[in-house]
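Only one protein chain is missing from this complex, and each of the others stays in its spot.
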Amino acid sequence: MESLIIIALMVMMLVAVWLIIQSRNLFGVVVLSGVYSFLMATVLFALDAADVAMTEAAVGAGLSTVLLLGALYLCKSEEGKPLHRPWFPLALSVALTLTLMAGTVGLPFFSDPMAVIHQHVVPRYINDMPAEIDVPNIVTAVLASYRSFDTLGETTVVFTAGAGVIALLRRRRNGVTNAK
Amino acid sequence: MTTLAGSFTYLVTFLLMMAGFFIIIARGNLIKKLIGLGIFQSSVYLLYVGPAKIVGGTAPILAAGFTVYSNPLPHVLILTAIVVGVATLALGLALVVLIRESYGTIEEDDILKLDILPEPETEQA
Amino acid sequence: MRNDLILRVVAKLLIPFILLFAVYVQFHGDFGPGGGFQAGVIFAAGIVLHALIFGLDRTKTFLPEPWVESIMALGVLLYVGVGLAGIILGGNFLDFFVLDADSITGQHRGIFWIEIGVALTVAGVMLKIFYMFAARGPIDE
Partner (left out) sequence: MSITQHLPVLQVALPLLAAPLALIVRQRRVAFAILLAASLACLAISLALWNHVQDGSVISYAIGSWPPPWGIEYRVDRLNAFVLVLVSGMASLVLLFSWRSIEAEIAEDRHYLFYTMFALCLTGLLGITITGDAFNVFVFLEVSSLSTYVLIAMGQKRRALVAAYQYLIMGTIGATLIVMGIGMLYLMTGTLNLYDMAERLGPLQGQRPVLAALAFITVGVSLKVALFPLHQWLPNAYTYAPSAVSAFLAATATKVAIYVLLRFYFSVFGQTIFLDLPVRPLLIALALAGMFVASFLAIYQLDLKRLFAFSSVAQVGYIVLGIGMGNAAGLTSSVLHLFNHGITKGAIFLLLGLVVFALGGTQLSRLKGLGKTMPITSIGLVICGLSLIGIPGTSGFISKWYLIMAAVELGHWWLVFLIVSSSLLATAYVWKFVDVAYFQSPETPAAAGRALPLTMVLPALLLTASTLYFGIDTRFTIGSATGAVASMIGAQP
């Protein structure tokens, strides 16, 4: 049953992406990409990734959509041009995908508790964490303590984006000459 | 059914990747390209989170009565990936807005046409 | 939108709850899903709602732009500061064990402060991006 729901949700995601490819109306595309993110969040939730699902819903479906709508408003752009010369890109993407698929034969099976990712490194996070850190949410423990340096990097990425947007979009004060 | 769902996750990962890549190279609108880029980036989520799931397991939040938890490590990594995605989108859109202001268009071919002409020496607003 | 009475009243009622929810998500992160990042986004959403309903200028009177810039920087500083505190107290960088005599309390303390750092930066950045986009009217007008 669980698997069936996951499959159904993923099919809906693919449909959303298909519509995004097809559509030329940018406003529609933005809304669809919000829908896509929301479906992605649901799939992630069904895959037991509650924290990730929550973040994807807030960021992908919420924030990104708002940013995109804002940019659309600023750019006054409604319709993209039609596809031109789609065959070369299509061939390239298909070739890429086929190579990828060939590579995945042999990746661990879904839901195999004996797969190496469940046997190495992670057991300490699950079994010893109550004695070492003692917070109920294991994701928080890994994110904020075991791998807290990654989270520092992540915070820096957010900071970089913020400072970067300031650097790009700040209005120039009068009297500064900087011809662009 | 479980195996099917598993292979399907991988399949969807690659289909999404392909779709995102296709939008990036086939579409000339700069905003649409960024949307494609977002899909391309988000395909990774399933590659990481799919295999982390254990059927019959539960979300990795310790609670009485559960002994089998899905693997929390990929979740942590994907949280970071999502944040990176939105950071890239914000910067990309800021660039698009500036391009629109100085070129008057966000269609790639129009911009390339304008770039062949000599640069106008006008002050940007 | 600014003159719609119903919107203004609803927003006035809603915004405190959004901010409260952000605080809940922030401190509940140890127990359920959530944490600094999500809390920062929700907090910023609350402020953005205020700006949409009451106008950006009014929002800027109690959250001026330089403050927002400083908040996003403070978050990173706080995070790195916690890391350096680990070194000063005799451990490694980001070592939470040494933050308290009891290592588990130390861990909790470390997680608490870095999550606040994350929330500050995320909320600051989201707000700042909103300010920057909103301050730029559409072109050709």
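Per-chain residue numbering starts at 1, and chain names A, B and C are given in the order in which the chains are listed.
Please note the rule applied: contacts are C-beta pairs under 8 Å (C-beta built on N, C-alpha and C of every residue); 3 or more make two chains touch, one makes a residue touch a chain.
All values derive from a computational prediction rather than experimental measurement.
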Output for the hidden chain's shown neighbours is A, B, C
Listed in rising order, the subunit B residues that touch the chain left out are 17, 21, 24, 30, 33, 37, 40-41, 43-44, 47-48, 51, 73-74, 77, 80-81, 84, 87-88, 91-92, 95-96, 98-99, 102-103, 111, 115, 119, 124
Even though one chain is not shown, subunit C touches it at residues 66, 69-70, 72-74, 76-77, 80, 83-84, 86-87, 90-97
Note that subunit A touches the chain not displayed via residues 99-100, 102-108, 115-122, 124-125, 145-150, 152-154, 156-157, 159-161, 163-164, 166-168, 170, 172-173, 176, 178-180
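In this text, only the chains that are shown with their structure count from here on.
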Whole-angstrom distance, CA centroid of subunit B to CA centroid of subunit C, is 24
Subunit A and subunit C have mean C-alpha positions lying a whole-number Å distance apart equal to 21
Multi-partner residues in subunit A (2 or more other chains touched) are 50-51, 55, 59, 63, 67, 70-71, 74-76, 136-137, 139, 143, 151, 154, 158, 161, 165, 169
Contacts with two or more other chains occur in subunit B at residues 59, 61, 79, 83, 90, 93-94, 97, 100
Subunit A contacts subunit B in the complex at 2-4, 6-7, 10, 13-14, 17-18, 20-21, 26, 29-30, 33, 36-37, 40, 43-44, 47-52, 55-56, 59-60, 63-64, 67-68, 70-72, 74-77, 80-81, 83-86, 89-90, 92-94, 96-97, 100-101, 104, 107-111, 113, 115, 117-118, 121-122, 125-126, 129-130, 136-139, 142-143, 147, 150-151, 153-154, 157-158, 160-161, 164-165, 168-169, 177, 179-180
Per the touch rule, the subunit A residues reaching subunit C in their complex are 50-51, 53-55, 58-59, 62-63, 66-67, 70-71, 73-76, 132-137, 139-141, 143-145, 148-149, 151-152, 154-156, 158-159, 161-163, 165-166, 169-171
Seen from subunit B, its contact residues with subunit A in the complex are 1-12, 14-19, 21-23, 25-29, 31-32, 34-35, 38-39, 42, 45-46, 49-55, 57-63, 68-80, 82-91, 93-98, 100, 102, 106-107, 109, 121-124
